[in-house]
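Pasting in a structure now, in structure tokens, and then I'll have a few things to ask.
Excluded from the complex is one protein chain; the other protein chains are retained at their positions.
For chain A:
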Amino acid sequence: MVAVDAPRDRPEGDRLEGDRRHVGRVLCLLLVLLLALVAILSLGHGASGVSAPRVLADWLAGRQIAPTDRIVLVDIRLPRLLTGILVGAGLAVSGAVMQGLFRNPLADPGLLGVSAGASLGAISGIVLGGMLPAAILSFTGWHLVPLAAFGGGWLAMLLLYGISTRRGRTSVATMLLAGIALAAMIGALSGLIVYYANDSQLRDLTFWGLGSLAGASWTKILAAGPLIAAALLAAPFLARGLNGLALGEAAAAHVGIRVQRVKAVAILTAAAATGASVAISGGIGFVGIVVPHLLRLLTGPDHRWLLVNSALLGASVLVCADMVSRTVIAPAELPIGIITAMIGGPFFMWVLLSNRRVIDL
């Protein structure tokens, strides 16, 4: 306990000016409500026209539920909703963590090589998967592409981490530059494989790149969910470390932050969440940049609420985008990546333009 011997000019307990945590707390509550609302809407809306409230009312009243209704809700809409929540929260938190680590509001997990590696993995899975021995194919089944994407993402990240870490110290600047070089090499390799793809594989590749939650299933949730959940649980422990890093690595170390540990955990957290998200939903862009940025405008850059609120808002945003994607041209589906890019692109441009003063310095 610390006693302060300086005079106090205000009664104790009075809120300190410039402390925006109460705003973050209130916003957190609102975002929980928003997510609940969006989740209910998402369960209730779909191409089949099954009404979730009616089914719920039937179930509560003890009436028989039609088997088709049950399948639509429990095996189609619910896993899809959960996937949307996991992927949206995972992408948004990874974005916020990366921005804190790189000290740049436009950073994203793509800088870790995860996205490029995952893309190479998915492309290899789609194009070269057929050449694998039958035994392996029957073992992996439909999960070959997600598994290859996840493996590719992690391999790229570990390679980059190894390259930029010398004598137990990771250089964020080296990581940024080496990431560009690595992404170029991975891109070339991906291009080479794409060159040999046939027409139907090309179509699969294109749709994978646009992202979709259409493949959501309980199996995928069980595989990717724990990884994303672990990342979401780890993220709040990074908050104070990332706040300190905003002052620079030296100043962060001076106040007692174990900088290398924060960097390593941040990278692992972002890679786990992004790798798993990309594996089960393909390439969904902009959530990781738009959501944290929007929240920073509202509550400031303090990571103690930023990370939690990013998870909540990211989940809501993706579930909403998914609702649009599966209803706007029903019964067909628009890839969700198109919708996030349609909203995210102009937003990103606005962020750039409104930060021009800082960027031009």
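The criterion applied here is as follows: a contact is a pair of C-beta atoms (placed from the backbone, for glycine too) under 8 Å apart; a residue touches a chain by one contact, two chains touch by 3 or more; residues count from 1.
The definition used in the following text is that contacts and distances are computed from a predicted model.
When the unshown chain is looked up in UniProt, the name that turns up among "Tetratricopeptide repeat protein", "Heme ABC transporter ATP-binding protein", "succinate dehydrogenase" or "tRNA 2-thiouridine synthesizing protein D" is "Heme ABC transporter ATP-binding protein".
In the complete complex, the residue from A:A253, A:L298 or A:V324 that touches the missing chain is A:A253. Which of A:G46, A:P105, A:G179 or A:G285 touches the hidden chain is settled by the complete complex: it is A:P105. When the whole complex is considered, the residue among A:P79, A:G244 or A:G314 that touches the unshown chain is A:G244. Listed for chain A, the residues touching the missing chain in the whole complex are 1-4, 6-10, 12-20, 103-105, 240, 243-244, 246-248, 250-251, 253-258, 296, 300-302.
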